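What you see is the complex with one protein chain gone and the rest in place.
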Amino acid sequence: MNGGGTNPDVHVFAYAAAQIKKAMDVNHILKGENLVFWGGREGYQSVLNTNVKRELDHMATLFQMAVDYKEKMGYTCQFLIEPKPREPTKHQYDYDAQTSMAFLSHYNLSDHFKLNIEPNHTTLAGHDYEHDIWISSQYNMLGSVDSNTGDPLLGWDTDQFPMDVKKTTLVMSVILEQDGLAPGGLNFDCKVRRESTNDEDLFIAHIGAMDAFARGLRNAVRMKEEGVLSNMVKDRYSSFDNGFGKLVEERKVSLEDCESFILKHGEPEQKSGQQELYEMILNRYV
Amino acid sequence: MNGGGTNPDVHVFAYAAAQIKKAMDVNHILKGENLVFWGGREGYQSVLNTNVKRELDHMATLFQMAVDYKEKMGYTCQFLIEPKPREPTKHQYDYDAQTSMAFLSHYNLSDHFKLNIEPNHTTLAGHDYEHDIWISSQYNMLGSVDSNTGDPLLGWDTDQFPMDVKKTTLVMSVILEQDGLAPGGLNFDCKVRRESTNDEDLFIAHIGAMDAFARGLRNAVRMKEEGVLSNMVKDRYSSFDNGFGKLVEERKVSLEDCESFILKHGEPEQKSGQQELYEMILNRYV
Amino acid sequence: MNGGGTNPDVHVFAYAAAQIKKAMDVNHILKGENLVFWGGREGYQSVLNTNVKRELDHMATLFQMAVDYKEKMGYTCQFLIEPKPREPTKHQYDYDAQTSMAFLSHYNLSDHFKLNIEPNHTTLAGHDYEHDIWISSQYNMLGSVDSNTGDPLLGWDTDQFPMDVKKTTLVMSVILEQDGLAPGGLNFDCKVRRESTNDEDLFIAHIGAMDAFARGLRNAVRMKEEGVLSNMVKDRYSSFDNGFGKLVEERKVSLEDCESFILKHGEPEQKSGQQELYEMILNRYV
Partner (left out) sequence: MNGGGTNPDVHVFAYAAAQIKKAMDVNHILKGENLVFWGGREGYQSVLNTNVKRELDHMATLFQMAVDYKEKMGYTCQFLIEPKPREPTKHQYDYDAQTSMAFLSHYNLSDHFKLNIEPNHTTLAGHDYEHDIWISSQYNMLGSVDSNTGDPLLGWDTDQFPMDVKKTTLVMSVILEQDGLAPGGLNFDCKVRRESTNDEDLFIAHIGAMDAFARGLRNAVRMKEEGVLSNMVKDRYSSFDNGFGKLVEERKVSLEDCESFILKHGEPEQKSGQQELYEMILNRYV
């Protein structure tokens, strides 16, 4: 109830560590290619009774121990952390993709972990469905996707089946762009909502969600092949592709150089972001 | 409107850089001890038209340029980043304390910046008023506090004057614990709400808010002197202070060691988090 | 800044009333068919300085005065109230459809007003985009639609152009079901976002949004013609269509009758809500 790796009691910490060892041993035998650390209760209910720093130090120690054991075993499966912002604890330490990346970077663990993004956790953290998938992919940290859906207006994890083709299109675009997820993949929680009580509901829910991702993939492929949106984005940043912009890109420019550039070229022009045009074009694929 | 350091147009980037140089030059002359980077529009309105990675790379380049120029000037003022999650842009890159720390750590800038936390931005990111102050202090990243207050149930930045003595007590506890904020400090936005139109409202608002922090400081001092809560927290983690726990703390333990410990000692006992007791004791100081 | 009809100062109240009279006079000359009351600042910033009851009594008085003047003029335009939960005030009195309906019902004004629903205000109140349209239509209170869109994860009114065809399909289904909106209609706020600065952005945004509603209308017509979903809903409630259910529907049954029914028929069976099936079928039309 008070976390495993972040528990105030070392006895619980040791118990969690022993369980991880067991999971790794079993996973090794089964030739598992991924191992997800979902810190179900790694967080705090109240800052009053919590030493956040000490808890996070212990968490890092536990992860390091798992990395060491994995290397000792000669084991090559992908370690994944699954961010979630809240529920069951008030504040979970793996709040979202970037908070998890901050933790990994601070404790020198970035090379050993990727992220398993569950978009309903992302919306629970206040970001768009696709945000954590997008941002973790851009930093080469997207390892797998738990493809459930939440309700953006509800504050708990509804674990619904994804049925929004616009959203699956955006997700599949990111996955296409990074050439797939292997050894990770798309994973559905194998259940239906409490009110869906027929046996066939389980099949219907999976079929509907798989269809939504299949349509999303086909849309994403068409978008990529036609390249309309990606070329528009590329053009938008083209001033960094050569000349002074390329020097900035290569970090060969100082504040003084920028001042000289402005003294010579004056104020920049206003350039429209054209958000509505992008949205309208996306609608042609969905 | 589309950011400075993260603008898609290098011309705007250069303009932002030239302005930063000017601000640094003026700050140097005025012997300023702090310089806050508030990335007012460094974020995105839509992922569709945005290359997040390229924008963040540019932002890091701009910060590095500022660090280089500062060193060249022989200037010692504290650089600060002020996190804010949203508004005016849909998603601001400096979302909260840990997202900003992830950015600084990834781009090797952590040694050159601290954070200027504005608690109304923290609540806007979905965390408790004191959360970002607490967590940034624990990682030695708390440099200053913009001491406004938001409304936890509203989704925009109301910039109210802090009047909640429980909250100011928690903030002052953190500041006491890290031996002050210097060269940073507590800063109020010098204005009142649109509906408070008397000249005297400005004075009343400042006096009321200063009183709230003064009461908070006195409460925090009493709490620290009596040490009841801090001793309870210390005891809660005491199993890590010696024996097997101390070995964990010193990272001298492996997964196999933990397994052996559990095989020998069995399942851990359940230990109450006693949240309500902590809350009740806090109430005696407020 | 402190409201018109709900202002603590009767002088402001009178000014608001005089402005409403002028708007009605002009609207009459122009043969306007609708008049929207958007209580832009009718709400409170703090309960501490507010007499909520007195303010709402005054608001009702003002509406009654407008109704009286309309009747005196022999004027037949539709009066509409536009709910909004917050922003610019912390709490707006016309919070959402049902809060507005509570107000109208309590003050005997229901026969003289309908609602002008803006779905971005609905999401700001924590309900689904289509919720207020759906519920006000079911009580014959839907008069018009301000067809902007918000961002469900942001806490302020983004007034975006609607581009989500699933949502426009649901809205057009409700409008089809109630045989149109006349004399009301679909109304876009005639502007684009701050970052869309080209003249053509205005056209693109309107075209994209009109297309989204046109696709939504075509989907809704197909859904209605094929009748799959509506028949499923009808079947779901069919136990109320005859026998004991019909008696309940006609309010001819007492608690004792229900007790007898259960003593005779025993516990009810579990029946699946089949939410995923409904969602999957909807996806075939979008």
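A, B and C are the chain letters, set down in written order, and residue numbers restart from 1 in every chain.
Basically, a contact is a pair of C-beta atoms (placed from the backbone, for glycine too) under 8 Å apart; a residue touches a chain by one contact, two chains touch by 3 or more.
Since the model is a prediction, treat every value here as computed from it, not as a measurement.
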| item | value |
| --- | --- |
| From B:H28, B:K166 or B:R218, residue that would touch the chain that is not displayed | B:K166 |
| Residue, one of B:G180, B:G208 or B:G243, that touches the chain absent here | B:G208 |
| Footprint left on chain A by the chain that the document does not show | 1-2, 45, 86-87, 90, 124, 151, 154-156, 158, 193-195, 197 |
| Where the unshown chain meets chain B, residue by residue | 123, 126-128, 152-153, 161, 163-166, 192-193, 195-198, 201, 204-205, 207-208, 211-212, 270-277, 279-280, 282-283, 286 |
| Positions on chain C where the hidden chain makes contact | 1-2, 8-15, 17-18, 20-22, 24, 45-54, 57-58, 61, 64-66, 68-69, 85-86, 91, 95-96, 98-99, 101-103, 105-106, 125-128, 130-131, 134-135, 138-139, 170, 229, 232-233, 236-237, 239-240, 244-245, 248-249, 251, 253-256, 258-259, 261-263, 265, 267-271, 273-275, 278-279, 282 |
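Convention: only the chains that are shown with their structure count from here on.
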| item | value |
| --- | --- |
| Per Cα centroids, the chain farthest from chain B | C |
| Chain B-chain C separation of Cα centroids, rounded to whole Å | 40 |
| Separation of chain A from chain C, taking each centre as the mean of its C-alpha atoms, in whole Å | 36 |
| Approximate Å spacing (C-alpha centroids) for the pair chain A, chain B | 23 |
| Of all residues in chain A, the ones touching two or more other chains | 126-128, 270-271, 273-275, 279, 282 |
